[in-house]
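As you look at this complex, bear in mind that one protein chain is not there, while each of the others sits in place.
Should a chain be cited, it is by its letter among A, B, C, D and E, assigned in written order, with residues numbered from 1 in that chain.
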Amino acid sequence: MANNGVQPEMGKEQIMFMAEKEMEYRVELFNKLTQTCFRKCAEKSYKESELNMAENSCIDRCVSKYWQVTNLVGQLLGTNPPSM
Amino acid sequence: MANNGVQPEMGKEQIMFMAEKEMEYRVELFNKLTQTCFRKCAEKSYKESELNMAENSCIDRCVSKYWQVTNLVGQLLGTNPPSM
Amino acid sequence: MANNGVQPEMGKEQIMFMAEKEMEYRVELFNKLTQTCFRKCAEKSYKESELNMAENSCIDRCVSKYWQVTNLVGQLLGTNPPSM
Amino acid sequence: MDKNMLGDLDNLPEEDKMKMAAMIDQLQIRDSLRMYNSLVERCFTDCVDSFRRKTLDKQEETCVRRCAEKFLKHSMRVGLRFSELNQGAPTPD
Amino acid sequence: MDKNMLGDLDNLPEEDKMKMAAMIDQLQIRDSLRMYNSLVERCFTDCVDSFRRKTLDKQEETCVRRCAEKFLKHSMRVGLRFSELNQGAPTPD
Partner (left out) sequence: MDKNMLGDLDNLPEEDKMKMAAMIDQLQIRDSLRMYNSLVERCFTDCVDSFRRKTLDKQEETCVRRCAEKFLKHSMRVGLRFSELNQGAPTPD
């Protein structure tokens, strides 16, 4: 998406539209990532409201792995993953 | 949201936009509440299509508790829950 | 939806709006169907990337049954299911 | 969804109120189509688990009917309670 | 999604048909981005369960690849069957 490979005759409206879809895509990616890593990392007993060390490092690794999966799937789809 | 705390110079378009987002928020809240309480209250054997007494009172309490959670979380977020 | 039963005085804008909602509905139906049948039919061990015979016939039957459920629910709602 | 929440918008000019009403109608159409999709997904997931034939058997069909009817009744009751809460009415214990 | 369903809109003027076609293209773009997000979420959920390192190990990577490829094939097959049903064609038993 974004600018690469865009035909020169693509109008301003279309650029705005693509940018909007890209934003929406990224917001949705962020939301799904947040929900999924919360499910995988948070201790569900909710004994405290702080994140403990185990949870913190789980989050960091979860985000990192989710990102890699996003890129891997993007490669398989033969497109760049929507430019990130 | 809605009218409280709105700067006087907020344009008509912005009012409409905020009202639309508020509506969307409320529709989504209603849908999530409906789905969640169905999951918690409905007997999945589907032996009959009527709601029995246990299900009916479960629904009433589920809606009431969901509402309280919505308000509680709203307080924690430091905002009024989107005006309800 | 679509053209049947539409009052003659329905404006062009409204036709476009209804057509857009119908499209959105169908896209969402397709997505839900795809996700649901993947959950029901795919072997989660992912020992290979091909669909095997059991999975293929499961998919065909799953789509067919999902479709019937869509129609059945549409009848119960007293409307045609949004014209398909 | 009730329309009460728009009380604070009463001082808008007539033209804008009409736009607002149109917007609400549109959201309701979208909403009811989404509800329809969710209902189908839920009742399919709960009632259909065998894929040895391509048509619903009698038991599955009965299950789907009851599930859908129950969901609709459920949804109406939730709507009722929800609008009471929106209006600050006391609820049965 | 096939475009057949718009058959009933054939009597619209040319200009509106173009708007409609643009709308369909836009929905397809949004749709494919959503599908991409769902695919990532599903394969991540099914394949990644250990968080002792910050990079995917070989086994997880293989699992994700197969999951994604299988999902795409699945999705194409569903699309095929779905459009047959839309056209009222008989389906294999």
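In this text, a contact is a pair of C-beta atoms (placed from the backbone, for glycine too) under 8 Å apart; a residue touches a chain by one contact, two chains touch by 3 or more.
All values reported here derive from a predicted model rather than from experimental measurement.
Residues 17-18, 21, 24-25, 28-29, 32, 36, 40-41, 57-58, 60-62, 64-66, 68-70, 72-74, 76-77, 81-82 are the ones on chain B that touch the missing chain. With the whole complex as reference, residues 2-3, 12, 15-16, 19-20, 22-24, 26-27, 30-31, 33-35, 37-38, 41-42, 44, 46-51, 55-56, 59-60, 63-64, 67, 83-84 of chain A touch the missing chain.
Keep in mind that, in the parts below, only the chains that are shown with their structure count from here on.
Counting hops only between chains that touch, chain A reaches chain E in a minimum of 1. Its interface matching that of A-E in over half of the contact pairs by residue number, C-D stands out among C-E, C-D or B-D. Farthest from chain A in terms of Cα centroid separation is D.
Per-chain CA centroids place chain A at a distance of 27 Å from chain C. Annotation: 12 Å between the Cα-based centres of chain C and chain E.
Inter-chain spacing, taken between the CA centroids of chain B and chain E, is 30 Å. The set of chain E residues touching two or more other chains comprises 34, 47, 65, 69, 91-92. With touch defined as above, chain B holds no residue shared between interfaces to two or more other chains.
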